[in-house]
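Omission of a single protein chain aside, the complex is shown with its protein chains in their original locations.
Our next item is chain A:
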Amino acid sequence: MQEIPSSRQVELPESVAETAPRETVIVHVAADEILVQDRPLASTDGIREGSELIIEPLRDALSSQLNNLPPAARQQAEVTILGDRSIPYDVLRRVMATCTEAGFSQVSLAVTQTAPEGGDSL
């Protein structure tokens, strides 16, 4: 299981999903900016104003991440999106489209697991 850094700027949505995260490239979508592997790339507001589906700086960063992967892993390259719970679907859609455009075929959405009221988590 991968250790995902909890970030101050990103408040993950709550969910009851139980799949453990794997070791993947991480895209942070905070309320104000987008980061890949903790490197800021674009401002979220700027993306909302623009109309293009593909976010260029994000695609370039993801492509270079993809090139760092061993060739065998490139076919099934995975990316995990850590999105703030307040971001609109519009932004998320473009981030996901950019991920697939860059060659990442598996996209996961990170969430904070909440305990179902009946049972106990952890």
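Methods note: contacts are C-beta pairs under 8 Å (C-beta built on N, C-alpha and C of every residue); 3 or more make two chains touch, one makes a residue touch a chain; residues count from 1.
What we mean here is this: contacts and distances are computed from a predicted model.
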Choices "Biopolymer transporter ExbD", "Transport permease protein", "Hydrolase TatD" or "NADH ubiquinone oxidoreductase, 20 kDa subunit" - which one is the UniProt name of the chain not shown: "Biopolymer transporter ExbD"
Touching residue (missing chain; options A:Ile34, A:Ala61 or A:Ile87): A:Ile87
For chain A, the residues touching the chain missing from this view: 4, 6, 12-22, 80, 83-90, 92-93, 96, 100, 105-113, 115-119, 121-122
